[in-house]
Structure formats: C-alpha cells, structure tokens
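Only a single protein chain was left out; the remaining protein chains are all shown in position.
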Amino acid sequence: MKKTVDVSIPLGPMHPCWKEPVRLKCETAGERVLRAEVELGYMKKGIERIMRGRPWQEVMFLAERVCGICSVIHNMVFIETMETISDIAVPPRAAYLRVIANELDRVASHILANFSYCYTIEHETLAMYLLNTREIVLDNLERLTGSRINTAYMIPGGVRFDLLPEDATAMLADLAKVEAEMRRHTRIFETGPLIALRSKGVGVMSREEAIRAHTVGPTARASGVEDCDLRLRHPTYRELGFTQVTRTEGDNFARIMVRFQEIFQSIDLIRKCIDRLPDGPIRGGGLCKAGETSYAGEAPRGELTYSIKTDEYGRVLDIAIRTPSVMNIEACAHSMITDATSIADVTSTFISSDPCIACNER
Amino acid sequence: MSILQDIKNAVRSRSIHVSYVDVGSCNGCDIEVLACLAPRYDIEQYGIYVHNNPREADVLLVIGSVTPQWVDKLRDIWEKIPEPKVAVAIGNCPISGCVYARKGTLTTPPVENYIPIAASVPGCPPRPTEILSAILSVAPLIFKDYEEKQR
Partner (left out) sequence: MNYLYEKDLRQMKYTILTSTRHDETVHAIARRLGTGDAKLRMVLIRRFDMSLLENLESRWQMGQEHADNGDPVAEGIGYELFTRFIPLVDPEVMQTIYNKMQAMIQEGSAIDEALARGKALVREAVLS
C-alpha cells in the first residue's frame, strides 16, 4: 500500500489484548491514525488445500477446526451443504437439537467477544464476570454434545446424541442463571459512565461503508444494515419465529450491545426449542452423492459460506470457504480505524469487530 | 544448598508468569487457555499470572503448528524470555501437527524443531484443568535450585 507519512506504529503479532496473532501497522500523524494496514499469515494453515480430495468423513472434522470459537456452526454449515447436495432429509427432532447446539455456541462466542472488549478497555471486573458466565454455557454444551470446544455433533441426516429429559431440565435451570447474570452484566455495561466514554462515538462505521465492504453479522447489524441475518431464511429458525436485532449508531458501543441483545434472543430460542422438541428419531439415513453447491449459514460473526463440489463416493473435489471475519476485519481496518482520533482506540475498535484470525486465514 | 537458594525456590514456586503464543492453530486451545483466567479455575491462588509479555514471562505456552510467518519469529520470542524459562506445548498441534499435518499443508510441525519443549499437554483441545495442572507440575521441576544446577 502507498505510504503517506513515514511514522508507522506496529501492533502485534504478540499483543496483550489479542487472543490471536495479527499485525496492524498504523500510519499516524501525531495521535491521529491516518490509515492502517493488516499483515496476516500468522495463522495460514492452508486448510482448504488439505480438504481437497478427501472423503467427507474426514473433511467434517477438518471443517470444525477452521475455527475453534465457532466450531459448531462450521460443522453445521458443512453438513447442511452435504445434505443439500445429496437430498438428505433431517428428522425434526434432530433439526431442533442442532439449533440448541448452535445457539449455545453462539452465546459462548458472543460472551467471549464481549469479554475481550471489556478486557481491552481495561474493565477487568466485568470481563471476569463474563468469562465466568461463559463457563456455565460451555457446561451445557458439554452436557449436550460431550465436548467443550470441537464437538462434531452433527452428521448428515441427524445428530449424534439425544437430549435426555433430565438434561433438558438441568439446561433450563442453567439458562435461567445465565440470563439473570447477563441481565446484570448488560446493565453494568449499558450504564457505566467510563465505558460510555471509551465506547460511544468511537470507531464509527456508516451504513454505506458497511455495505461497500460487505460486512456481516453483529458488525453490520450495529451499523443499521437490515436483513443481513441468515437465520431469517433457515427453515427451523423460521418455525421458531426469529427476528433480527438492529442498531443504528455503528460505534463500538452499538457492536457490543448488539451481541448482548443477541445473547438474550439465543437463550429464548433455546427455551422455545426445548419446549417444542418433537419426539422421534435423531438420525435418519442417507448417502452422500455427487454434486456442486454453495450454501450459507449464520455464524456468531456473520454469514458463513461453503462452496463444495463432490464426486459420487462423497469425496470433496473442490471447496471454498468464505468466513465472516474476512469481511469484518477488512472493514474494521480500512474504515473504522482510518481517521481514529487516538492510537489508544485502535485496539478496542479492532477487538469490537470480533476478529477471528483463524477464520480469516484458514 | 544456600539460604538464598531456598528463598528463591520459595518465591518462584508461588509466582509463575505465563505468556502464550499462538503459532497457527484453530484457536480452540487459545480460548481454553483464556478460560483458565475465569474465576472458576482461580489460577491466581496458585500464583500464576497470565499476561502476554514474553520479556517478563517464566512459562511460555506454545499453541499450534508452525505457520510460515512464525518460522523465524518463534525463536526470537523464545530468546526474549529471561532465564529460568520453560516452554509448554498445549494441544496436539505443537506435538504432531494434528489434522494440519497432511498433504498440501502450509505448516511445518513439530514445534520442537524450533524451541526446546519441556512438557506437552495433548488433547484437541485439552481442558483448562489439564493445562493448569501441567503448568503447576512442570514449573517447579525446572525452577527449583536453578542457580545450583547451573554450577
């Protein structure tokens, strides 16, 4: 990229605020940040190259290891793509169980994102409260799927484990606890005067910029982009009556608040699922066939697209994954951080867009 | 066995500064290391303090198989940590490359080719409690009587 001034402040690759290595080179004039450049390559594992030519049984496990934070949705979108290719129907009970696993993962991911933001603006008390609440959510994910992070819960034509009635009761009790705690944390965040000073009006991204860079997920919703939640088009979510959360400010505060609001929405969705859970089998049958398709689902960070081409034995011939972080990090670095008034706001603005470098580079 | 050494041993066993570096994993292990910070596991009761500054760390947690950018930088980070120091590999990736050690990959595992690893915690990802117990059991082994051993 072209340089306008010669003072460039590098942030990273090892930085106390960043969970994953990435390097931001900020060109500054005094305190003002003129532009920022992102240097990646620290997490490039070439997972799409590994996936090529392998049977779906192997690619299924590789797909969740694209990203550990949102592994459930990577699994779900890959499996649903394979089901679309080979016309496999899912039993209704399995479809509801998938939504439960996915929403639990979304709650955990959103809490982690908000934890990182609070940690970055040095509100360590709230950060630790949030991290402790996340453990309860992960306990429930473990209760349902048997694992905390990489769950491998879904398979073509169903899910692996059933939700027992006593587990459902325990899950509902835990969700009530999570909801009560999150109400308190949201109040702390919403009314904190110092948090407002660090967050309101910082890192503003307009609706036009959000559309130009194709931002997705909470980052786009905080800038007032309507109809950008793919859960609105998913058949199971439609049955559950899902509505999108949108805010119009487009600053750091809005992005974090959208996540807080979505956590409550997800908890409501899980409750509805457990309430309406139909009886029946959790696994249908099916055979993976040849075909080519592109399918998208809503990850915690936004729209996740898998384009897969398979042969008649179910081997993946070609695959392209477009993760939400690709768009969000790019928009964050090139429109939110540009013309930031202070270099001190760069880290918090970058974290507020919930960057996931492992997703971004694959 | 000098009195000074005894004091050093006592202090070191209750003050372990941890730094973590992700050299290319799925970040599942990353968030499990972060989960260790949660009050549920309460790592500060053992005297462990997590921050991400290699210059004041005692224990380096290495996560992930090595990606092209880290080939030279990992060694740099290891050299910046003051003695006595220890590196612990978290997860399967630094040991064998896990699912990434296949044909067409861009990673070059294992991490042992770049820096000396004292202990490994296998798992994909390991639980926070396992990471904690690994740090607690390996750190005293290396730090105890460090000056005596140097002679």
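Letters A and B mark the chains as written, and numbering starts fresh at 1 in each.
In this section, a residue touches a chain if its C-beta (ideal position, glycine included) is under 8 Å from a C-beta of that chain, and two chains touch if they have at least 3 such contacts.
Being a predicted model, the structure only gives us computed values, none of them experimental.
K.L.:
Taking the whole complex into account, name the chains on display that the unshown chain touches.
P.N.:
Across the whole assembly, the hidden chain touches A, B.
K.L.:
Have a look at B:K73, B:R102 or B:K144 and name the one touching the chain we're not showing.
P.N.:
Final answer for the missing-chain contact: B:K73.
K.L.:
So one chain is hidden, and I want to know which residue out of A:R32, A:R183, A:R212 or A:R276 touches that hidden chain in the complete assembly.
P.N.:
A:R212
K.L.:
Hey, which subunit A residues sit against the chain that's not shown?
P.N.:
Given the touch definition above, subunit A has residues 1-2, 10, 37-41, 44, 46, 48-49, 211-214, 307, 318-320, 322, 326-327, 329-330, 333-334, 360-361 touching the missing chain.
K.L.:
Determine and list the subunit B residues touching the chain excluded from the picture.
P.N.:
68-69, 72-73, 106
As a convention for this text, only the chains that are shown with their structure count from here on.
K.L.:
Starting from the mean Cα coordinates of subunit A and subunit B, work out the distance between those two points in Å.
P.N.:
Centre separation, subunit A to subunit B: 27 Å.
K.L.:
Given the complex with subunit A, which residues does subunit B contribute to the contact?
P.N.:
Against subunit A, subunit B makes touches at 19, 21-32, 34-35, 37-40, 51-54, 64-65, 67-70, 73, 77, 98-100, 102-107, 124-125, 127.
K.L.:
Contact residues on subunit A for subunit B in the complex?
P.N.:
Interface residues on subunit A, with respect to subunit B: 13-16, 18-21, 41-47, 49-50, 52, 61-62, 64-69, 71, 112, 115, 128, 131-132, 134-135, 138, 148-150, 356-358.
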